[in-house]
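To start, the structure itself, in structure tokens.
Left out: one protein chain. Kept in place: all the others.
Our next item is subunit A:
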Amino acid sequence: MMHPTADAGFGVYVHWPFCASKCPYCDFNSHVRHAPVDEARFVAAFATEIAHRAELAPKRTVTSIFFGGGTPSLMQPATVGAILDAIGRHWPVDAHVEISLEANPTSVEAERFRGYRAAGVNRVSLGVQAMNDADLKALGRRHTAEEAMGAVGIAASIFDRFSFDLIYARPNQTPAAWATELKEAIARAAEHLSLYQLTIEPGTWFHKLHQAGKLVVPDDEVGRALYDVTQDVCAARGLPAYEISNHAAAGAQCRHNLVYWRYGEYAGIGPGAHGRLVTGQGRLAMETELVPETWLAHVEKRGHGLVDVEVLSQEAQGDEYLLMGLRLKEGIDPMRYRALSGRTLDPQRITDLVEHGMIECHANGRISVSPAGFPVLNAVVADIAA
């Protein structure tokens, strides 16, 4: 048998926790600072944390690196370069490593793209979010549609690979309008698109508005119709979903995100980053301090920013594998589930779910969620995991 996670690769996630402003729907670990950020100090702290994880999980070959945020495109290219160097000093890096960076599609940030390329980044993911100015404004974005398409053009000319994100199921959005917008996006996207339904997360400004009845989002029925349109339009144009919200042409999947979904090993570096590393103690779930300054202080004092390290029980590992793996079109391998959780899937539940058209069992033994099951994925997973 292969090393349990060998086929998934080893990823390094780096979190840059700052944004120019806070989007009203966002519940990510993003912070707005008015004073300039001391990037050199962060570079040193990132390097320290990288060294710490490399000691815990040495000798992995890094197959992907992902700069997420926050807004990593606010970093100086030199900062990105220094972090990549630190990774290279502690782990061997695969010759075909995928290095992605999330960027906001403003003209200011696009100017740095060439620098990122030079530092080693080979893929960008642009937070376009909407293709018209009215909706961009409603979503609290700082760029116009034209500016975003300009940034997309620059990214296309500089990077081999790029992707962009759109948010749908916006207030008052109709399936027809969304289909038109989506077609326009696909024409510009080339190989990869992330399409997220707007969710109202607790603690966000939208949540407050929603509670007060001042923000109305599409109900489940319309949400479902929007989801169905998304699948149809993307599949017809050569960008089928490989994950519930991610679409790609053949071979263009985001390898880094596949590490998560295939439940591989990954190191999480920076404030509020999550990691999963398999050590002598078992599979560890690791979480770092959220507040950037506190994280810095922790790292400088203790050599790492971890605030929570949990040795995952077998049940927890099985659950996480289902939660992550069933998001993928390729689904899960029941044998891997058994190896992780020490349990087998309840055959009666599997039969019932197949009968209801929610999942499919494949000849190679894998189980995947069906097109009818994806829109109700949480319920399907809960059923399988129960």
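Assume a residue touches a chain if its C-beta (ideal position, glycine included) is under 8 Å from a C-beta of that chain, and two chains touch if they have at least 3 such contacts; residues count from 1.
The working rule: contacts and distances are computed from a predicted model.
**Q** Out of "Cysteine desulfurase", "Sarcosine oxidase subunit beta", "Xanthine dehydrogenase family protein molybdopterin-binding subunit" or "Elongation factor 4", flag the one the UniProt entry gives for the chain missing from this complex.
**A** In UniProt, the chain that is not shown appears as "Elongation factor 4".
**Q** From the list A:A273, A:I332 or A:I350, pick the residue that touches the absent chain.
**A** Answering carefully, the residue with contact to the hidden chain is A:A273.
**Q** Of the listed residues A:E109, A:D135, A:E320 or A:D333, which contacts the missing chain in the full complex?
**A** Counting the whole complex, the residue in contact with the absent chain is A:E320.
**Q** One chain is left out of this view; which of A:Q197, A:Q231, A:T294 or A:Q314 touches it in the full complex?
**A** Spelled out, the listed residue whose C-beta touches the missing chain is A:Q197.
**Q** Which is it among A:A134, A:V216 or A:A382 that touches the chain not included here?
**A** If we include the chain that is not displayed, A:A382 is the one touching it.
**Q** Which subunit A residues touch the hidden chain?
**A** Touching the missing chain: residues 11, 13, 15, 28, 66, 68, 196-199, 220-221, 223-224, 227, 244-245, 259-260, 263, 266, 268, 273-276, 285, 287, 310, 316, 319-320, 323-324, 327, 352-353, 356, 358, 373-383, 385-386.
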